[in-house]
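Have a look at this one.
Note that this complex is displayed minus one protein chain, with the remaining chains in position.
Read from first to last, the chains carry the letters A and B; within each, the first residue is number 1.
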Amino acid sequence: MEEHDIICTGCPKGCQVTIKTEGDKITDIYGYECPTGKEYAINEFKNPTRILPTTVKVEDGEFPLVPVKTAAPIPKSDLIKAMNFIAEKTVKAPIEIGDILIENILNTGVDVVATRNIKKESEV
Amino acid sequence: MTKHKMVVVGAGPAGLAAALEASKNGIDDIIILERDKYLGGILPQCIHNGFGLEYFGEELTGPEYADRFMRDIDQAGIEVLTETMVLNINQDKLITALNKTKGVLKIKAETIILAMGCRERTRENIQIPGDRPAGILSAGTAQRYTNIEGFIPGKEVMILGSGDIGLIMARRMKLEGADVKAVLEIMPFSSGLVRNKVQCLDDFDIPLKLQHTITRIEGKKRLKRVEISKVDKDFNPIKGTQKWINCDTLLLSVGLIPENELSKAMNLKLHPATGGVYVNENRETELKGVYACGNVLHVHDLVDWVSEEAEIAGRSAAEYLNKNQEKRDLPIKITPNKNLTYTVPQKIEYKFKDKKFIKIYLRVEKPMENVKIVFSHNEKSMLSYDKKIVMPGEMVTVNLPVALIKKNMEEIKLSIVEKVGEKNGRT
Partner (left out) sequence: MMRIIIIGAGVIGTAIARELSRYEIDIVLLEKTADVANGTSKANSGIIHAGYNADFDTLKGKLNVKSNPVFDKLCADLKVPFKRIGSYVVGFNEQDLKELKKKKENGEKNGLDDLEIIGQKQLISQEPNINKKAKYALYAPGAAIISPYELTIAYANNAVINGVQLLLNTEVNDLISDDGQIKGVKTNQGEIKGDFVINAAGLYSDKIARMAEDNFKIKPRKGEYHLFDKEYGDLVNHILFPMPTKKSKGILVLPTVHGNILIGPNANTIDDKDDLSTTSKGLNKVLNGAKRLIPEIPEKGVITSFSGLRAALSSEDFHIDFSENLVGLINIIGIQSPGLSSAPAISDMVVEMFKNYSLRENYELQLKKDFKEKNSKLPHYYEYEDKGKLDDWQKIVEKHEDYGEIICRCEHVSRGEIIDAINAPVPAQTIDAIKRRTRASSGRCQAGFCGPRILQILADQLNIDPLEVSKKGSGSQILRARSKQLILEKIKEDKRAGDQ
């Protein structure tokens, strides 16, 4: 039997929820104070995911970087790998908000999209 | 000299929302003065998600949140002057500004919206002794370098202050390949959102050291190491707990100060707790026709509340210009009582017309659970709201229904009280 402590991020209270497991099976869950807390803890235990906000290098842009995010959450365990992948990437201005800059990053099925318009340097 | 019906100082989230709302309410002669070369204030460098859930009902990053307002400003045809620094405003609403193309600008305004935002507290404000090397910067400055300018300010990073900016920058530096050694917090609790603590620190095993501070800085040229100490309940360093930690960079996230130099130039008094000017329910200052909103008025933790507050200011300024306002016979003071540091607004001055609620923002002194927010008049409770938890780091907003406000009231007090064996729900 294993115990996993998860802090719920649903509200400022930050309840510590404990999940007891045997193999893949959850045998007990306690510490939550609302249904959101329970649901959050189970998801966070089974498949913790995060939106990754970062930047991508830009060529010929009014700024040297474009801010980006993963269009949907990706597995938490992929965050650093995704950064390594993004670090190699350079995109050309102009860029529009919502442009897909990297498709299906790390085969997660999730795209990396621009979150700001970047004009060409020569057009500023 | 030029004349405008409305001049908005600052094109951050507050300035943009105020201008838009005034425009929606029929004001067609608005000009926004912005010192930076782009709009959005601090938002474009806040590339993380977590914005907009309250205001747009969806989760956005900072640049996306700003973009929505920028597009609307563009569509509404509101004039914006960027790289234009407002240098002075006098009590006659005469504004002096400077830019490259026009030089010294003199603008006479009928109404002014103050939306200058805030600045970060510095090492000097909190007086950390020691050497004065390169490598000590505010978290916001580091954020600008990292997210806009394309440079990483440090490789081995210590962060002082666990407010949201400190937490966000811990993750940001870590993702950019820096070694983030720890985040220190002088209080016994983090002042940031739980979500940020989990996703910015715990996800990356970055330690959060509560009740710790930095007591000395060493490094003649570049920062070499910092001495950290545990503090007692009065925040004094405890002797014998000092520890040296090697690092080349110290990021400070130790609080924000509303930038009220222009307000002071107009002789407006500052509220000791908010650091902003005094305002009534319209976010109107002591000078009629001059409004303040956003972080220049009081530091908000969510941009969504800034937009909402700015709309109050913009709408009220439009009413003022449209001569659609009438004062109450008696102004009502709104006073923070038990367990509160401040309320915004500090008074109610106008008749309600079609308003149903007065929205009141407040900040609590300390974390408390299972509490009631109580409005009282002459020691008698008028209304109370239950709240499971309140934290100093999270602003609380409550609605005061105008139906409860009587003609002869002079002061309404607000308190936070612990519930004792009461049922949940409005009383």
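Convention: a contact is a pair of C-beta atoms (placed from the backbone, for glycine too) under 8 Å apart; a residue touches a chain by one contact, two chains touch by 3 or more.
Please read these numbers as outputs of a predicted model, since none were measured by experiment.
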Chains still shown that are in contact with the chain withheld from the display: A, B
Option from B:K5, B:R68 or B:K155 whose C-beta touches the chain left out: B:K155
Listed residues B:I73, B:I89 or B:A178, member touching the removed chain: B:A178
Touch with the omitted chain, as defined above, among B:R222, B:K269 or B:K353: B:R222
Candidates B:K5, B:K24, B:R68 or B:R144 - the one touching the absent chain: B:R144
Contact with the hidden chain (one of B:P133, B:G289, B:P367 or B:P392): B:P133
Chain A, residues in touch with the chain not shown (by the definition above): 55, 57, 64-65, 83-84, 86-88
Touch list for chain B against the chain that is not drawn: 35, 83, 85, 87-88, 96, 98-104, 119-120, 122-125, 127, 129-135, 137-138, 140-141, 144-146, 149-155, 176-178, 215-218, 220-222, 248-249, 261, 264
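Here, only the chains that are shown with their structure count from here on.
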Chain A and chain B, separation of their C-alpha mean positions in angstrom: 26
Chain B - residues contacting chain A, complex: 44, 47-49, 59, 61-64, 67, 146-150, 172, 175-177, 193-195, 197-199, 202-203, 369, 388-391, 393-394
Contacting residues of chain A [partner chain B, same complex]: 7-9, 11-14, 50-55, 57, 63-65, 67-69, 76, 79-80, 83, 87, 97, 115-117
